[in-house]
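FYI, not all chains are in this one, though none of them got moved.
We just call them A and B in the order they show up, numbering each chain from 1.
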Amino acid sequence: MATRTNGIKRAGTPVVAFLSDFGTQDSYVAEVKAKLLGADPRPLVVDITHDVTPHLPAAGAFHLLRAYWHFPPGTIFLAIVDPGVGSSREAIAVEAGPYRFVGPGNGVLRWAVDDAARRAKLPARVRVIEAEGPASATFHGRDLFAPAIVQWLKFPRAFLKRPEGQLGGLPFPEAVVRSGEAKGILLHEDRFGNLVTNIPSSVAVNGGRVEDRSVVLRPVPTYGAIPEGGFGLVAASHGFWEIASKDSSAAGRLKVKLGQGVTLFVDAAH
Amino acid sequence: MATRTNGIKRAGTPVVAFLSDFGTQDSYVAEVKAKLLGADPRPLVVDITHDVTPHLPAAGAFHLLRAYWHFPPGTIFLAIVDPGVGSSREAIAVEAGPYRFVGPGNGVLRWAVDDAARRAKLPARVRVIEAEGPASATFHGRDLFAPAIVQWLKFPRAFLKRPEGQLGGLPFPEAVVRSGEAKGILLHEDRFGNLVTNIPSSVAVNGGRVEDRSVVLRPVPTYGAIPEGGFGLVAASHGFWEIASKDSSAAGRLKVKLGQGVTLFVDAAH
C-alpha cells in the first residue's frame, strides 16, 4: 500500500505515535489501542509518553513539539490531554507538512502543528471531527479519536473533507533574544531534574541566571563536563538550553517553578 | 492465516493483550514477551497495564473486565496477578465467546470470562494447563503461561483438549438496585483519584452518598461540569458510576477506602 499526503509518498505499515496524560496504571491506553487494532491497514502504535502532567495541555504540547519531527513522514500523532472532554472544545484532525495529528482543539497539538507548517512553508489544514456512533461523554480517546484514525487510515484522501476547526490554546512562548541577552522561561522539568528553557540552543551564550536565584550558570559541552557540586547550561538534544547539575536534580537544588524567568547572556559576537 | 474459534473467523496477526502486577522496573514483562516472540505465528502484544496492585487478583480482574471487550475477537488475554505461584492454584486456559484467556485460576480472569460467556450466551470452556518442560517455581508467566500461548497459536483447534479447570476467586460483586436506591461499593481508584463504583451507569440516579461521609454527590454530564471545589457522579466510560472532583483527587479529598459502601439515589421513574 502506498498513499500520498501533501505530495509525500508513504508505503508500508502506517505509524500512530500516541501521547496522553492517561498514565499506565489503568487500561485507558489499552482501550484506545484496542480500537486501533481494528483498523485496515492496522497501524504500528508507538507510545511517546502517557505520563504528561494530568490536565495540562501545554505539557503535552512540549513533548509533542520535541518528539514529532523525528518520526517518519505520514505518522499520525494522537495527543490527548483533555481536561475539557465533553465540553465545548472541538475535536480536530490536522495535516501539517508531511505529518497528521488527531486530538482535542485545546492547544495540545498547536506547537507541533505550527512548527510542522512553518517547516513545510504550507498552512496546516485543521478540520473538525465528530463521533460516528454513540460516544461516551468521558472517553473521547477510545470513542472518537481512535475511530477517527481508523477512518483516516481507510480513506486517506477523503478524510479531511470536513468543516474547518481551531487548534486552540496559545502559541509557543518564544524567548526574546536581544543583543546581550536572551529572556525566556523554565518550560519543563525532566525525569533527571534537568530544567528545559524555551531559549533555542542555536543562540550562543556564555552564562545565565534564573530569576530570583543568585547562582551564575555556565555553558558546558556535555553533562559530563559539569563541575562536581555545580550546575551547567547544556545545549540539549531537544533544541533548547537546559539547566543541569552533576548527578543530581537541578530542579531540586535550585527550588524553582516552571514558568519562572531565565536570562542567558548572549555572546557579544552573536 | 485464518482460524476459527467458536465460529468466529480470525485473520491476520493474532493479538495477545497482557496484564500483570510485574511493574515495568524489572525485566519480568520483557522475559514473557521474549518467549512470545518465538511463536509461529508471532503475535502482536499489547500491554493493558503492568501496574495492577501487587498480589491482588481482584484488582487485575477489574482492569481486565473493563478493557477486554474493546479488543478484536480472537484476542488472547494473558493476565498474571499470582500471589500463589507455585502453590496449589491451577494454571488455566479459557475460551469464552470469541475471546481467549490464559492465567492463574485465582479469580483474576473470572469477571471478564463470566461477562464474555454471558454476552455470548455460551458457557466458558476452562481447561487446566501444565508446563511442558521444566518450569521455574517462581515465574510461571515466562515458563508456563507464555509457552502455553505459543502452543495455542500453533494448534488453535487441538489446544483445549485438556482436563477441565476452575476460574477460582469470587464472582463480580454486583450492586443491589432496588426501587429508590442502588447499594454498592467503591471498587477502584484510578490515576486521577476518581473512585469507580460497582453500580452500572445504565442505572439512572439523581444523587448519592459514600458510607460514613456527609457530602451529597450529584450526577454531572461530564467531568467539565463538576462545580469548582465540588464533586460529581459521572457515568464513566467503563460502564460504572464514578465519583470525581474538579481538577483534584476525589479519593484524596473524601479520605475513603476501597470496599467502602456507596448508596446512589435511583430516579423514581427508574
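Operating definition for what follows: contacts are C-beta pairs under 8 Å (C-beta built on N, C-alpha and C of every residue); 3 or more make two chains touch, one makes a residue touch a chain.
This structure is a prediction, so every number in the text was calculated from the model and none was measured.
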{"item": "Oligomeric state of the whole complex, in copies, if 2 are shown", "value": "3"}
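Operating definition for what follows: only the chains that are shown with their structure count from here on.
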{"item": "Rigid-body rotation angle, subunit B and subunit A, from Cα fit (steps of 5°)", "value": "120"}
{"item": "Mean-CA-position distance for subunit B and subunit A (Å)", "value": "32"}
{"item": "For the subunit A and subunit B complex, residues of the former touching the latter", "value": "22-27, 29-31, 33-35, 37-38, 42, 54-55, 83-87, 136-139, 142-143"}
{"item": "Subunit A-facing residues of subunit B, complex", "value": "12-13, 15, 17, 19, 24, 44, 46-51, 63, 66-67, 70-72, 190-192, 221-225, 234-237, 247"}
